[in-house]
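With one protein chain withheld, the remaining protein chains of the complex are depicted in position.
Per-chain numbering from 1; labels A, B and C assigned in written order.
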Amino acid sequence: MSELLEVRGLRIEAPKKDGPAIQIVKGVDFDVKAGEVVALIGESGSGKTTISLGSLAYTKPGLEFSGGSIKLKGDDVLTMEPSEVRNLRGNRVAYLAQSAAATFNPALTINEQVTESAVLHGIMTQDEADARAVELYHALELPDPDRIGFRYPHQVSGGQLQRLMAAMALVGRPDLLVLDEPTTALDVTTQIEVLKAFKKVIREEGSAAIYVTHDLAVVAQVADHIVVLYSGEVQEQGSVDQIINHAKHPYTKRLMAAAHAGPKPGMGDKLTDKHDQDTDNIQVKNMTAGYGEIVDGKPAITVLRDINMSVKNGHVVGVIGESGCGKSTLARVIAGLLPPAQGDIIMDGHTLKGLYKNRSKKDLQKIQFVYQMADTALNPKQLISEIIGRPVEMFQNLSGQKNREKVAEILRLVELPVEFAERYPSELSGGQKQRINLARSLAAMPEIMLCDEVTSALDSIVASNVVKLLKRLRDLTGVSFMFITHDLSTVAAFADEIVVLYAGRIVEQGPVDEVLSPPFHPYTRLLISSVPEMRIGWLEETMKKREMAVGIARGVEITDVGCPFYNRCPIAISGTCERVTAPTYELKPGHFISCHHDAKTILDIERNPQQVLHGFEKAIPDEKIAIIAE
Amino acid sequence: MQRMVIQRIFIGLVTLWVVSVLVFVGTSVLPGDVAQIVMGQSATPETLAAYRAANGLDQPLYMQYATWLGGMVTGDLGISKAGGASISSLIGGRFGNTMFLAGVVAIISVPLSVILGLIAAMYPATWIDRVLTFGTLSLISVPDFFIATFMVLIFAVNLGWLPAIAHISPEDTMMETIRASAMPLITLIIVVSAQMIRMTRAGILNVMNSPYIEMSILKGVRRNRIIVRHAFLNAIGPIVNVVALNLAYLVSGVVIVETIFAYPGLAKLMIDGVQTRDLPLVQACAMIFCGTYVILIILSDVAAILSNPRLRNPK
Amino acid sequence: MTDSKKIMPTIDCVSSMDREAIKNGLSRGASRREVMGWLMAGGATIAAAGSIVSSATSAMAATPKKGGKITFASDLHGPSDTLDPGLGTSTIDYTRARTHYNGLTQFNDDTSTRPELAEEYSANANNTEWTFKLRKDVKFHDGSAFTADDVIYSMGRHYGDKSTSVAKTLVADVTEWVKVDNHTVKAVMAGPNGDLPKILATSNFKMVKDGTSEFQNPVGTGPFKLKSFQQGVRSEHVRFEDYWREGANADELEIFAITDKVARTSALLSGDIDLMQALDPKAVPQIEAADGVGIWSVASGAYIGIAMMSNSAPGNNPDFVLAMKYLQRREKIVRSILKGQGTVGNDQPINVAYGPDFCADLPIRDHDLDKAKFHLEKSGVTEAEIQVAEVAPGTTDICLLMQREAQKIGLTLNINKVPNDGYWGAVWMKTPINVTTWNMRPTANVMMNLAFAPTAPWNDSLWSNDRMGELLIESRAVTDMGLRHEMYCEMQKLIHDESGMIIPAHRNYLDAKSDKIEGITRMPLGSLGGYEWPEFAYRTDV
Partner (left out) sequence: MTDKTASTEDMSVYDELPDAPPKKKIKLTWVGKLGVSVVLFWVLMVFIGPYIAPFHEADIIAYDSFMPVWSETEGEGFHLLGTDYIERDILSRVLWGARTTIGISFLATMFAYLVGVTLGIGAAVAGGWVDMIFSRVNDAILSLPSIMLGLLIVVALGTSIPILILTASVIYAASVYRIARALGQDIMVMDFVEAARVRGEGMWYIITREVLPNAIMPLATDFGLRLVFVVLFISSLSFLGLGIQPPMADWGSMVRQNLDGLGYGSYAAVWPALAIASFTISINLIVDDISASEGGTLARKMIS
């Protein structure tokens, strides 16, 4: 195979008016062969995105090429004339950004944006481009492919937008595709679907690609060749097999270590008995909540329906589900940010007021909410000392020297140097900010911390460090956690109990090892099998599983009657499931499932999937059969 | 979307009412009584009394307000306390003049400023941008009566190309009218455009940092298309708002230009009203101005809604 | 315009009859010296005689041309513009009144009166009854004839509580207007008043048609008919062909205002207007430098005054008042602020413009800081505030100058500039120290009676002097010139010494015109020759 792209000694720096330039990329070499997918992996700050953009002769504002060459089919993009560069971009090399939501222009129709570059570069006429786009929509398995192009970006879902961006990149049949973390922001179920689509079209189009990510498991599925980066330098590169199965370089090993193994029972550590762990810390009883005006116990938009759950002292309860299933809402209701329409939240034996305004200072202190994005959760204009010191002052009435000492103590607790007290959030890295974010909640000396996706925005290594931290905190302070995430592996490693939410209902809950071992609720099963494993060929295998086909083909539909999972359920009993709300029964002590099938049936189905077929065909429309067949 | 528009309109009405109260109270606390001012130096107590009685100035304030508001609602603007002419007749012609002035200025300056603003935004920190920035800055940075007088000296007195005063009359043809009002037109176009150019530029640069602009660059889209198609569409909201405010200014705020060019417009009429303590006149003008402002703002809001798909057709 | 640049009062003591005689004499070819001789014999000063001759000659010089349009810009207009002569208060009102109406009597340039709609008028022995014989050939714009009834109606509008006339006080002492016959009316007076003809010559007493109550399209006897009128915008007038005398020269008049003085000047320079009222003294050099335009400056008795109210401190302290009077740098004011378009004032309202009634022997009070300091210390006043509005061009600057002088003698004089609008109602005569301005009045007596009589409603300084009151009354009846002059001198001295009114300068009526316009009168009772120009002005370029 001939070299499509040759990167040699690439250097990129951030020039400074005063002092020497900061080196971002320090001499990087790698090649991309035609039709090959090369993955650049590393943490944020490793320069992977900067390098990938280099192949479009582009640097983010404030950065400059300072050396080396990037040859596309022999001609160096760094020395091109502006006109050539413009022709290069979108035509010969196409870019897929991480967040499609931000990258699509909200004011233009999808179709205009998808076809734009192809038409501008005179590769094809508008009509040809439109036809080509529709063809790609079909290939990417987008719903309503013939008309989706006329919609505006805000009118389609995140996963669809991500695929539409793929269409945008591919429409001009570029030689090289640059995918920058294209699935990081997505739910597992969506991610697998997008991955599948990408892989399919890349194969069909035969175009080469640079795939930028920090997620080895994903890389294992899509890449042929892997380049491991750390702070602007290549640490190790080789074929997928080499890197995944026989990594040599310590840094690569470390990445592997941090990367998720598929969620299995027994990954979590045993509870220490330092603290009382038998009494309920917080209890949610028959709670229904939602947004909009509440009319006799029913909100305009119902998000959560009769939720019953509890968190024991010192326990970690993982709440999982796809985005939109109401997991964050659950936490907000408990925190008093959203008063429930029905039901009670009971803490230490008394019912909490619905709205935080009406709760006692004591109650406010006991429950602490930890936001997902440290960037928006920390006031950029306050010193760390104030961010942490304020709750200390409020809830522990410590001021002056005592306050400073306490802040220092907390900083140590979250493994940050004491000097950070005098810094502003903007001066810290993502992981450090997240630790401050946790520290602020800790400073209140809470009984329970509600952590909303605190690791989702972080790189695998940083994330795993944060989880380690949480574990230590739990052991040290005996605080309980409600850990909200869409990442099963993390939950498997951290939680004591799991609550599986689907479309605002709890479909399964119980001790982590119980929930993660058969029999599974069909939805739990879908989630588990959607988590990418660091195993070449995993994606294909998984896609062959029939329940994946249907589960992934459909989106969440919030229904008032019947089982909400009906339309995605491979074992749905048509006539029953869509009509009757599923009964909730206790499999083992503390392990509940809501399903029309009893435990035995479910287990049987687990053993020999053929049985599935009967309920399965009903649940699945014809046009999907084809895909399943392949 | 209808709901939004209706909401805007309702808010507008409330505003109008608040203005009516503000203006009425505001004007009636002015020192020096109408009679005294109208009758001039040589008035005697009797003549004054006679005058007050004749004009209902002896009634309590709230009574006057009630009567007036009633009139307003039924479209009766009342009688000018000075001169005794009906206010509608006083306003009638001037309203036309003002609208003509504002209209022509708008037609010319709005496209002009938007285009120049776009150009400036297209080449930021280049010489063309600097020239535009500095030019517009200089124009909005000197008092407008200075600009106006300067223009008169150049075009009317020295060159004698244009009349120094805007002498327009109904029987003039369009062209005559335009020539007659050339000076105020030019002055206003300069003053107003300068503002709008700057705002357009700012508005565009504001959205220039969004990821979708970077994406369009990475798609190899040409500079001018990026600005016109990608950036401008998203900046319409704020830009339209600025345009609306400037138009409102053209209707109500151009006292100085009207004075210097003896252009019979509403703004000057209102100032005269204040000076002659002609309260009904002042109030009527105030309501007209506020009305125009409210309408323009509503229009700009609607435009903003239309330019934004999210608001235009939600999911 | 050379003659108008030097300050030249065109006032003399010759009656209008003699004036006609002189004109005839000149036209018969009498030499300038001869005429001068007659005049001197008549008792006129050389200057005055010279002036009248030259004005007569200039009047002779060119014969008016007919046709064309004259555009006039005044300094103020607004919603309160009116065509009802009884309501007129501003130059633009007076000017318009002059175009549509006539009075019973009319002013000469020397402020003496001549018959207008009354072909002759006369008083009884003791000036208590005036009889007016009306012309029989006068037609209104609607064709109807002018009769005694119209006079009775017109004058009636100035009486009674319902009357909104702004001038009713001036004719208050006429107890009754009697229609003798269709073309004769008689005014019966409460007391002797020789000045009635002059009062009737003022704008507010123009004759309107019997029964007229609506003035948007006025019906008068005047030289022009109304073509269009919009308050605060403009009015247009066309010549009335059936006018009872020779009539107007211009075919059309256009009258409006440019309130911004700079803009007004520019409009004249650019040729957009032919006549402008109220030229700012600052702009005199600009006009003189420009071609095709000139100033029209008429010396008059009009004055700018600083009133120190005698009813409150510090105005009630004679020493303070005196100190302030000594502070005035009168020549500097005339030169620097009025740019020469005025005459030095002597803290009393009468100046040479009033002719024989002016007391020339009264010495000008000079700028004298020592005296000022002396009196100030005597008064013990150290700080005072003066309310200033630009009631006449230069008023503020006069006060600024005074402020600087005051500083030199240790007096802190705070100037509070207040807006012109509302000034007369809210500030004038209501605050301890304020500014005022008066137009020239037809006679010295009227002037002093209006502003300095103990009972006068507009005695700006509230200066109340009984002797003054007596003199004013007595002097009206006196016929002996010598005695009359003595009395007037005494009155002027009284004001000069005792009143709280500082009169640092008399201002010319300073207007400007295009060189293409001639025939403008020089009557010093108002702008542009006392608003008389509409009938007489003409274009030289038609």
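Things to note:
As a working rule, a contact is a pair of C-beta atoms (placed from the backbone, for glycine too) under 8 Å apart; a residue touches a chain by one contact, two chains touch by 3 or more.
Quick caveat: nothing in here was measured; it's all calculated off a predicted structure.
Note on the chain not shown: across the whole complex it touches A, B, C.
Only one of C:D319, C:D397 or C:E490 touches the absent chain when the whole complex is considered: C:D397. In the complete complex, the residue from B:I9, B:L69, B:M99 or B:A202 that touches the missing chain is B:A202. The chain omitted from view is touched by exactly one of A:R203, A:K402 or A:K468, namely A:K468. Looking at subunit B, the residues touching the absent chain are 11, 14-15, 18-19, 22-23, 26-27, 29-31, 121-122, 124-125, 130, 133-134, 137-138, 140-146, 149-150, 153, 157, 202, 205-206, 208-209, 213-214, 217, 220, 222-224, 226-227, 248-249, 252-253, 255-256, 259, 267, 270-271, 274-275, 286, 289-290, 293-294.
Those residues of subunit A that touch the chain absent from the view are 14, 16-17, 22, 24, 43-46, 58, 60-62, 82-83, 85-86, 230-231, 250-251, 253-254, 257, 335-337, 356, 361, 364, 369, 371, 373, 376-382, 386, 390-391, 394, 415-417, 426-427, 429-432, 440, 444, 461-462, 465, 468-469. By the touch definition given at the top, subunit C reaches the unshown chain through residues 261-262, 265-266, 269, 280, 282-283, 285-286, 289-290, 336-337, 339, 388, 390, 396-397, 400-401, 403-404, 415-422.
Heads up, the rule we're going with is that only the chains that are shown with their structure count from here on.
Taking each chain's centre as the mean of its C-alpha atoms, subunit B lies 41 Å from subunit C.
Rounded to whole angstrom units, the spacing between the C-alpha centres of subunit A and subunit B is 52. With centres set at the average Cα position, the gap from subunit A to subunit C is 92 Å. Among the residues of subunit A, none is in touch with two or more other chains. Counting only residues that touch two or more partner chains, subunit B has none.
The touching residues of subunit B, when paired with subunit C in their complex, are 30-33, 36-44, 46-47, 49-51, 54, 80, 82-85, 90, 93-94, 149, 152-153, 156-157, 160, 163-165, 167, 169, 259-262, 264, 268-269, 272-278, 281.
In the complex of the two chains, the subunit B residues touching subunit A come out as 210-212, 214-222, 225, 229-230, 233-234, 307-310, 313, 315. Residues of subunit C touching subunit B in their complex: 73, 78-82, 89-90, 161-169, 216, 230-234, 256-260, 262-263, 266-267, 269-273, 419-426, 457-458.
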